[in-house]
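What follows is a set of notes on a single structure, which appears directly below.
All protein chains but one are shown in place.
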Amino acid sequence: MSSTLLEVENLSKHFESGGGFLRGSTKTHAVNDVSLDVQEGEVVGVVGESGCGKSTLGKSILRLHEPSSGRVTFDSKDITNLDPKGLRDVRKDMQMIFQDSALSLNPRLKVSRIIDEPLREHSTMSREERRHKVSELLEEIGLKPEHSERYPHEFSGGQRQRIGIARALTLNPRLLIADEPMSGVDVSVQAQLIKLFNELQDEYNLTYLIITHDMNVVRYMTDRVVVMYLGEIVERGPTEEVFRDPKHPYTKALLSAIPTPGKESGDRILLDGAVPDPEDPPQGCSFHTRCPEKIGDICEQQDPAQFDVNGQHAKCHLYDEP
Amino acid sequence: MKTRNTFYDVVDKRFLLGLYRRINSVVKDVMRTRKGRFGLVTIVLVTAIAILAPVLAPYDPASQNLTARLTSPNTTYLLGTDSYGRDILSRIIYGFRISLLIGVVSVGVGVAIGTIMGTVSGYYGGWVDEIIGRLIDIMLAFPFLLLALIIVAVLGPSITNMMIAVGISAAPQFARLARGDALTASEKEFVTAADSIGRSHFSIIVEHIIPNIFTSVVVMATLYMGRAIIISAALSFLGLGVQPPTPSLGLILADGRDFIALAPWITIAPGLAIVLVVLGFNLLGDALNDALDPELQTGDKLQ
Amino acid sequence: MSLLEITDLETTFDTQAGEIVATDGISFELEEGETLGIVGESGSGKSVTALSIMGLIRNPGQVKNGSVRFRDKDLHSLSDRELRKLLGRDISMVFQEASSALNPAYTIGHQIEETLEVNDYKGDPRERAVDLLEQVGIPSPEENLDKYPHQYSGGMAQRAMIAIAISREPQLLIADEPTTALDVTIQAQILELFNDIQEEMNMSMIFISHDMGIIWEVCDRVAVMYKGKIVEIAETEQIFKDPKHPYTRGLLQCLPQVSEQLEPIKGTVPSGATLPGGCTFHPRCEYATDACVEGFPESARVGENHRASCYLYTDHDESGEAPSGKLPQNQNEKPINY
Partner (left out) sequence: MGFRRYVLKRVLQAIPTIIAVVTIAFFMIRFIPGDPVEIMMGYTSDQQVIESLQQRYGLDQPLWRQYLEFMYGYLTFDFGTSVRTGRAVESMIMARLPHTILLATGGMIIALLIGIPAGIIAAVNRDEMTDDGVMVGALLGVSTPDFWIGLILILVFAGSLGIFPATGAGSLNDPVELLHHLVLPAITLGTFTASLIARLTRSSMIGVLEKDYVQAARARGIGERTVIYKHAFRNASVPVITVVGLYFGNAIAGTIVIEEVFARPGVGRLLLDSIFGRDYPVVQGTVVVIAVMYITVNLITDLVYTKADPKITYEDT
């Protein structure tokens, strides 16, 4: 049986904003009490709309944001309070792929220097060995070795994203956290990237945590999925189960909102209004302001607990014990 | 075993070679535009004149010919003479030397102080930024010219003091620029990416922050060469900069002012000389601005 | 007579890298009350098509060729003043990102009222503005009229944009990726709104999107664009059930929601001024032949109201094979199930 590679327990991340002269600061609960685990060799998806805290979650796991509370365990090692040196070692094994390759690749550096940056930091390879490794990686991700002497802006969006992937792969990590790796690219490029991710997983024995807003990508790529709304996990379970029989009203709405060829839009669940301001989340269940299945005052007053059936969890009063 | 980053690792031979190639390609890009060509040619020309001044100048710029005072331009004195009978052309040729020297030194002082302050302030943020930022703000509470004037007034008028004064007065401008760019760069995801790899602050500053500040500092330094030359000409004109008998363009104008109706050539030629130098730097600055921006560089994406 | 008739529209842009042909001889018609979808990837020329119809192509771009006839009037032969008279009244447009298409310096109310005024609205513009906000589902319209665009959420701003577009009940509405910047639940709301409005006002729409799912949902007919050309045009059902052009087919194979096994199109969309010769798709096409390298195929009829530009369906081939049906159901390709 596979072992747990990453475990996140009750992770919260609050941002303080404003504050200053004669005014209190506001606290935004970007991530609120989130727990999840990722097994070795598995693909787990974190899905949600903008502002749900999914990106913050990814960065907090890597401690690119310091978590406000909670615990992150990687390979049975608590990394929450690791000193910078220890963290540096752990980060060799967990790498991140960023959303916008135009921002995450330094425009002033050549591709060769971008990709071999982790090697310069972490390995004792000679320059020749590093150059060799860069060429190897470039071919791996579908570019040519001679591309290493170009600058990021000379590539298309899809190609840049591949370069970001190559950089993440240089140190042979075990876990890749990919933050919206396919947003902003065309469908044909998206399909190519999905395929690349699949191939790389087999070849490098990778485990993925994929953060995305795209339900279609989640369905296609992941084994298990976590649905987030306003900083909280509202539902999680095996991808197939969640898509076949969503439990949480938000997941239901989210799934029905995807325009799919061949599907009629008639029975779509339409949500009212927009996501509330995360600086001022609603009392009780955070979804009650838009919930089409609200059962009563309890939703406005009491934060529901996680309901668990057959490994599928939903955070909703619909499933309260009678 | 891990290797620490040595300085040599960051700035190695390949890097220097790359820098050379980059400068080469930037020069090519600059030369591709009309602005750039004119600017670069002007600067090279003026620099050559300044270096070759002793060869090119027909007369000793300080030698007075009291029998030929206020001579209008003629074949002996191409641009005429001033009230002491000194050859204007020769004084202008030497004046270029002084102007360039002042420009280079004072902008160098400004860039050095300003960039270090700004980079540290923008990258580290927090209380460091709080202190340096406040300092920059206070220096910026004085207009450029006034600040330079005050410093010269305190230190006493001389060419060295003026260069220091103009440099210090320019420093907060560079600091503000570098601070903003360092801040922007440090918030970019490629810094987060470098952080996620586990790189040190020093490596991140050298490899990721500096290259992203570099461009705008180079452009602004070029533009400030022009401003520094104008400001120092103004200070010399007012009697607070270069002291006679050193031939400076500002000083010639000050001399000419008293004879403006009688001998306008004393005023016209050195003014045009200043315009030429400053125009050269401004054109070059504009062209560099376009050439150095990697996003603007045209060229087809890979197929 | 069609409401809109576009013939051989060619729009080019002068860039430092040379001339870029953004739309390359586009022709189609639009009937009254009909919704035509234009689908394609970035750089296919969808947005330029929209702006060309509106006569809003500006330097360094220019409409080189072709005509746009609206109600039998050639739009491009009108003067700027005459054209603007039509815009906003008979033809209007909804942009991709409402937050950037609304002027940040003026309130929503001001922008609606201004639109009404320049288009000779006779009634009280303020009253009409309130009605419009109500119609597009913006709560407490009186209050929200006096807000600035940045005070609106993305979905609300798009509703306001739609309110402006329909303020004079146009006959033609062009929507350029109107939901791309929005979250999926908000997108669902906006699509619903489009649906309601069209039913109410019986206007024609050109709906531009890169999302096949949205196209399926909204459009009666679809034009598939690739590098400035319409490669296939047919009724929506036809496009999805029986795509003829290899590119259309490839696009559908790329969709994780419909394709069991993703089959990405190889290569990347060529960019800039250096387009491949012949059929622009040939470097990526698995059916490409020598003919495809040499010339671009004429649009050929491949079914009822169904045309495609591909040598598989033209008589270009000297062997004289049947013009249609040559694209076999790819053997190793699983059927697309909907």
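A, B and C are the chain letters, set down in written order, and residue numbers restart from 1 in every chain.
What we mean here is this: a residue touches a chain if its C-beta (ideal position, glycine included) is under 8 Å from a C-beta of that chain, and two chains touch if they have at least 3 such contacts.
Note that this is a predicted model, so its numbers are computed, not measured.
Asks: With the missing chain put back, one of C:Thr15, C:Ser100 or C:Asn305 would touch it. Which one?
Replies: C:Ser100
Asks: Which listed residue (B:Gly198, B:Gly226 or B:Gly241) would be found touching the missing chain in the intact complex?
Replies: Counting the whole complex, the residue in contact with the absent chain is B:Gly226.
Asks: Of the residues B:Pro54, B:Pro245 or B:Pro264, which one touches the chain left out of the display?
Replies: Among B:Pro54, B:Pro245 or B:Pro264, only B:Pro264 touches the chain that is not shown.
Asks: What residue numbers in subunit C mark contact with the hidden partner chain?
Replies: For subunit C, the residues touching the absent chain are 51, 54, 56, 59, 80-81, 84-89, 92-93, 95-97, 100-106, 114-115, 118-119, 148, 150, 161, 164.
Asks: Provide the residue numbers of subunit B that touch the chain removed from this figure.
Replies: Looking at subunit B, the ones touching the missing chain are residues 137-138, 141-146, 149-150, 153-154, 156, 226, 230, 233-234, 237-240, 253, 256-257, 260-261, 264, 267-268, 271, 274-275, 278-279, 282-283, 286.
Just so we're on the same page, only the chains that are shown with their structure count from here on.
Asks: Which chain maximises the distance between its CA centroid and that of subunit A?
Replies: Chain B.
Asks: Using mean CA coordinates as chain centres, what's the gap between subunit A and subunit C in Å?
Replies: Each chain's C-alpha centroid was found; their separation is 32 Å.
Asks: Counting in whole Å, what is the centre-to-centre distance of subunit B and subunit C, each centre being its mean C-alpha position?
Replies: 51
Asks: I need the residues of subunit C touching at least two other chains; which ones are they?
Replies: Answer for subunit C, listing residues that touch two or more other chains: 268, 271.
Asks: Spell out, as numbers or ranges, the residues of subunit A touching 2 or more other chains.
Replies: 156, 159
Asks: Looking at the complex, which residues from subunit A come into contact with subunit B?
Replies: Interface residues on the subunit A side: 59, 62, 64, 87-89, 91-92, 95-96, 98-100, 103-110, 113, 117-118, 120-124, 127, 147, 150-151, 153-156, 159, 164, 167, 171.
Asks: So in the complex, the part of subunit C that touches subunit A is made up of which residues?
Replies: Going through subunit C, the ones touching subunit A are 41-42, 153-156, 183-189, 191-192, 210-214, 216-217, 240, 250-258, 262-265, 268-269, 271, 337-338.
Asks: Which residues of subunit A touch subunit C in the complex?
Replies: 49-50, 156, 158-159, 186-192, 194-195, 213, 215-217, 219-221, 253-254, 256-263, 265, 268, 270-271, 274-275
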